[in-house]
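Sharing a structure below in structure tokens format, with a few things to ask.
In this view, the complex is presented without one of its protein chains, the others remaining in place.
Let's look at chain A:
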Amino acid sequence: MSVKSILIAVAVSGLAFYTLGRYGHDIASREAVQPMIQPALAQQQPPQAPAEAVPAPNDVAQAKAPDRPAAAQPAAPKVDETALRYFAGQGDTRRYEAELARLRALYPDWKPPTDLSSQGKGQAGDPELERMWRLFAEGKYGEVRAAIAQRGSTDPNWRAPADLTAQLDTVEARQRLVNASNARQWEQVIRLGTETPAMLTCASVDALWRVAEAFVQTGKPERARDAYAYVLTNCTNPAERTGTMQKALATLPENLVEALLSQEQQNEFASIRDEMARRHIGKAADDPTQKATPAEIQRIEALANAASTPDDAILLGFYTLHHDEPAKAATWFQTALARNGGAKAAEGAVLALGDTKKYQEAETLGAQWLEAGAANRKAYLDAITALLTQEPPPRLDRAVIERIVKTVGQDKYAAGAGALGWYAYNAGQISPAGTWFETALSWDRGNEPAAYGLALVRERLRDQAGLRTLVAEWGSRSQRIADILNPRRPRSAPTAEHERQTRQMPAAESAHRRPTPIVRSGPDEPIARDAAPEPARRSDAPRAPGGNCGGGSSGAAALQRGWCLLNLKRPVAAAQAFEAARRGGNAQVASDAAAGVAYAKMQQGLTAEATVAASAANLPPARRKELSTLLLAEQFYAQYDAKDYNGALITLSQRRRLAPETTDLMLMRGWSYYNLGRYDDAAHIFEALYKANKSPEALSGLTAIRDVTKRNTQ
């Protein structure tokens, strides 16, 4: 016994029946483990008898001569074997064993009687006491109390046997503790445990659990840990040991649980460790910033593989789904589905297929689970939104389109309607696209992507009035919509919102986020969009449906594929094709391919890399000039965006030496002057532009100048 334990034992000896706290031990090293529960309890209350304790009735019945064993019991006490003999006589093995353990703990030197059939000394022929024990064994504690009181009132010299009153106290205190615990009276639970530690033994682990819960509920998890540790140190029942760990796992912070796990014997807590691993994986599945350890993953993977139930597979599915392993996730969810994992597995599978870009498969699976719940519908709708906004627009069966339209309509899912809009738009069906964008807006008035789509539709249809209405409504909320009519800030930097929307509808975003410098269909038909008659920098020719740009490994085929991919706005793949063409083709092909690389880099917004690519290539003068012109325009925009207006104007002058200035670049020149405060120069440009083609952009430039000069003169 440690010094601390002794101090604690002394401190609590003021409590009634401290020594009885020992009973119930059923392991050999009792001396070492006795005080384990005391630290948990004794620190709760000062050692004085608790102020609010209601005394045990036997205190009353035995008020004058409490015949209790004391902590410092002198040698060779007389051991009351009545209960032991009674339980033996009744064949009540459970109570007999409990009493045997209690007496052994109480009197370490005591030897159990060998002849249990005979009554002990002084107990023979006491049918009244016999009756009391019988009532006790039947759980009729109130009647035992009555019998003791009755005998005490008729025979003032009679005393109830100490072990009867001690046992009564214990069972009543335990019942009271259970009642207080059921009524969530945690302070009372702790008080009762403190007053009657005799009940907190391996014989009633449930009471220990309840005391532990009371400690948890009153904000003392370490005390709860002590109570659980007591069970693990002293008690041997496997179910109770595991149950203790389950309670600890459910209520204690993990660092305390870890400490308890170290008391494991022979891998008995495997299920607890499984549960902890599941918990970590589940948490990390909900919060992608968290990670489970490889060991935990392996543990649950092994369980999931061995099981025939879907739960662990679903857990791992969501974990991998949210940790950038959608392909793995899809496999887990398919496993779970095969094990009747139901709606949750289907939801996960649809999400995972979507994340692996298998939108059509996601759609096919998701369509079967539309009635399973809101989460399943949401997963389906997200999948079809991505499907429809794919580049290039996928070919879809009529039946598929119809059920998409039906589901989107049933849920009035604005993003889905918008996606149908982009699907139509990207297929060149401008009018139906407009209808879908309008539908999306009618379901969600604040749906900016749909408003943007509608604005593009109206621009394409030359519906200036409709466009202005939209810009008037949205201009203050959406820069890119405002920019359709106002080139003052023609290119906005990518923002978080952009990123989000890009994810939601990649086709719409990547097609329209930045000005597209060129669209080329082949080496012989370079079309500089800059030179297009209208400044439709955001406009876009309908792309050829279908994404197949052909195969072939020859340089010419690769070159052809590069232009095709470039036309489909797949600049990365295009650059790869051009590189292949440059390596594998003749001089002409290689020259064209080098130009292609530059175009591809430009399309990616990599102006510097495009410049490098262009200068490295052995290009014919005409092409070099064309490329330089484009690169200078790109450079201008970059400088303008960086508010380097003087630099931007110099770049424009360089470009003008190679090619005439386009209308929109002239407009930008005007805005550059404007931003430098050179209002006269700006006005000169805007006036010229307005005179030339009644450009509304030029007019708004003039208006802006008037506004700012008026303000300055006031």
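FYI, a contact is a pair of C-beta atoms (placed from the backbone, for glycine too) under 8 Å apart; a residue touches a chain by one contact, two chains touch by 3 or more; residues count from 1.
We take it that contacts and distances are computed from a predicted model.
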Checklist outcome for this item: Per UniProt, and picking from "Ferritin-like domain-containing protein", "Transcriptional regulator, AsnC family", "cellulase" or "ABC transporter ATP-binding protein", the hidden chain is "cellulase"
Checklist outcome for this item: Which of A:187, A:258 or A:324 touches the missing chain? It is A:187
Checklist entry - Of A:89, A:152 or A:428, which sits in contact with the chain we cannot see? => result A:152
Item to check | Sole residue of A:172, A:226 or A:634 that reaches the chain not shown, by the stated touch rule | outcome: A:172
Checklist entry - Which positions on chain A touch the chain that was left off? => result 51-55, 57, 59-61, 63, 140-143, 145-150, 152-153, 172, 175-176, 179-180, 182-188
